[in-house]
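The other protein chains are all here in position, but one chain of the complex has been omitted.
The chains carry the letters A and B, assigned in the order they are written, with residues numbered from 1 in each.
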Amino acid sequence: MKSSQISRGIGRRTLLRTGAVAGLLPLARPFVLSARAADTIKIGLDNPLTGTFAALGKNELIGAQLAVDQINAKGGILGRQVELLVEDSTSGDTATAVQKALKLIERDNVNFLIGNINSALAQAMANTSFEKGVFHIVPGGHTDSVTGKQCHWNVFRVCNTTRMETNSVSKLLLDKYGKKWYFITTDYAFGHSLQDGFEASLAAAGGTKLGADFTPLGTSEFSPNLIKAQSTNPDALILLLAGDDMINCLKQTVQFGLDKKLHIAGAQQELEVNKGLPPNALFGDWVFEWYWKQPGVPHVEEFVADIRKKSGGSVPTARTWFGYAAIWTCQLAAEKAKSLKPIDLAKAMQGLVLPPEVALMPNNPYYRIGDNQLMPTLFIGHSQPAPAGGDPEDLFAVTQLVKGDEAALPVDQTGCKMEWPS
Amino acid sequence: MSQLLLFNIVNGLIIGAFYALMALGLSLILNLSGVINFAHGGFLAIGGYLAYTLFPYLGFWGALIASPFLVALIGILIEFVLIRWLYGRDPLYSLLLTFGLAFMIEDGTRFIWGAQSLPYQIPSWLAAPLSTELFFLTGYRVFMMILVAAVVLGLFLILSYTRLGLRIRAGTLDLETVSVLGVNVRVLRNLNFGLGIFLAGLAGVLAVGMLGLEPTVGDNLIMPSFIAIIVGGLGSLPGTLVGGLLIGVASGITSVFLPSASEAVMYVMMAVVLIARPRGILGEEGRF
Partner (left out) sequence: MPKLDKRAGDVLIWILLIALPFWLPFVGSYIELGTHVVVYALAAMALNFLLGYTGVLSFGHAAYFGLGAYGTAMTIKYLYPSTPLGMLVGIAVSTGAAALIGPMIIRLRGVYFAMCTIAFGQVFYFIAFQWRSATGGDDGVSAWHRMPLHLGFTSIDILGSSRAFYYFVLAVFAVCAAAMAFLLRSPFGRTLLAIRENERRARFLGIPVDRHIWVSWVVSCFFVSVAGTLFALMNNFVDPRALRWDQSGNFVIMAVLGGMRSFWGPLIGAAIFLVLQDYLSSHTENWMSFIGLFFVLVVLFFPRGVLGLVRRRTSS
């Protein structure tokens, strides 16, 4: 590799260089994320804003921002205004996520740490917040270990565990379709624990796993797996895939005509995924962790209206609600504890019930004592193309509600051994 | 089992054709200009997004035709503004520059169209299998195969029989002599880049029929493209085509036996080729 240089005029280069540097300087952008002031309560959000999970992270951020606005309008936390410090953890770089968490903790002295969507990042951040003794809520990272084998006294979680998701929907699938299942699963923590959950349900019902394909995160080509799955003639084809992989797989499923031949189902599904699918790919039985259309449930319509204003017309998704509930939980814990000390907050969190204007769902969700896991309601249903004359984002039909604590494993089976500081 | 294998081989060929399309664009640019275009995946994404934007006005077929040309125009512009300063320099600098460009394209597409995946509907008569027996042969994939074959044929015709094509081929072998013979090398490189980007844009429009449309859609296709080029042989376009098909089939076969290794097998193939026969299947000795 040799280089041959053709020199260009120094004058022009210097001029351009100066201009380039000057162009980089002004960072007062319309899209400034946060400004740091003193004597406010600081909540640090360390979540993906770029990469695969950018869309999910954006929605959690919008929910969090709405909560901060509402809290400040009502006087803040313990009389002080709340400031939301936002950091991009990236979608998969653990080193960056941990580094940003340390930045928020050490440099910005946040009172509350929030994050992460990516399960591995969430666990790494939780271990870090535990080392530093900072109050930490995981809004949307699902790996069971966060409130299971690697649970910590200072770490709480809003979204469901994968076991709660699979338990909530497995009875429906077994009854409706049969007991012979084929799995296509994304090969990481989230996928694996979903599959473990379903396999446990299958075993308990005397069902069979016909086969399981693990695909790497970021797979675009599912045809080999779909071909294999179809050849085993399963009662149900279970897709346990992350965001974009799910979109790719469902699109390809339709093109193979498998939606007409097989029953497609899975556990977690998200509105963000459904919005990325063409109408003919909107099918299957899934679990949503929150849905915007809840007729008769108080406060939901106002929440939807508020979010529409903030997001340029889009409805809130489960992710929006995770961010919203996580921030409000901080306020509720602090008001109950009358203190900002992490240990006091954690103690106040034990059994804390979310009021209806935060819960935005039936059945009074609460944080379970023993593993710090929120027990929300799960929304079982099937995907649908937007109904004619209805809202273009009404892409899921809820058929059944399941209480989280009925679907969850008992605390002593989660593997969580909570150790409190003396 | 053997039926499964057959299914996957045929399917692998189709996917391989797609990889080849990407890799051919990359190869064209690399061969003539010595530029490693790390932003190729970004141009693929732009192709998909432009098709999405044009869809309401031109429909599926109009968007399919118009988008690659528009992306090629963008490519020509970028070549003029950024890329042409790289010629003659160590290829590492082109890597760094196009890497930066890829960052900007990813962020730009996210800024303009949002991070949320966008739905793209292909005509319903394409989105169905050809027969219930051969369900894995979907209308869309066969269409893609035919289109790629037509484009590749068109590319080879251009390279063999047009003046531009002749100059590109000659330039790949000896650019200095071509320049001395009076050909405007600047314009030649520019058009060559545009041609390579056209292929990326076309790959993008085809991709969004099968994949979700979001800013990182091209990221996972860059490496297979490079592998296809190496396996087929650096500097050889037919080699790139063969390389793409080969890794597609290898990936398909592996997924029958060990699905999680379907990505890794491409790298193993590349390592084997590099150790046993570095010039690749159809490459010439001592080219790079």
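The criterion applied here is as follows: contacts are C-beta pairs under 8 Å (C-beta built on N, C-alpha and C of every residue); 3 or more make two chains touch, one makes a residue touch a chain.
This one's a predicted model, so the numbers in the text were calculated from it and none came from an experiment.
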Residue, one of A:Ala189, A:Leu250, A:Ile264 or A:Ala407, that touches the chain absent here: A:Ala189
Sole contact to the chain not displayed, among B:Leu6, B:Leu77, B:Met104 or B:Ile146: B:Met104
On chain B, residues whose C-beta touches the chain left out of the figure: 82, 85-86, 89, 91-93, 95-97, 99-108, 111, 223, 226-227, 230, 234, 260-261, 263-264, 267-268, 270-271, 274-275, 278, 288
Missing-partner contacts on chain A, residue numbers: 1, 5, 13, 16-17, 20, 24, 27, 29, 31-34, 49-50, 87-88, 92-95, 98-99, 102-103, 106-107, 119-120, 123-124, 127-128, 131, 143, 149-150, 187-189, 192, 216-217
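The rule we apply is simple: only the chains that are shown with their structure count from here on.
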Computed distance of Cα centres, chain B from chain A, in Å: 34
Of chain A, residues touching chain B in the complex: 1-6, 50-52, 54-55, 57-58, 187, 213-216, 218-221, 223-228, 230-231, 243-244, 247-248, 251-252, 254-258, 261, 272-273, 275-280, 314
Chain A contact footprint on chain B (complex, rising order): 3-4, 7-8, 11-12, 15, 88-92, 106-107, 110, 114-122, 124, 127-129, 132, 135-136, 138-141, 207, 209-217, 219-221, 251-252, 255-256, 259-260, 262-263
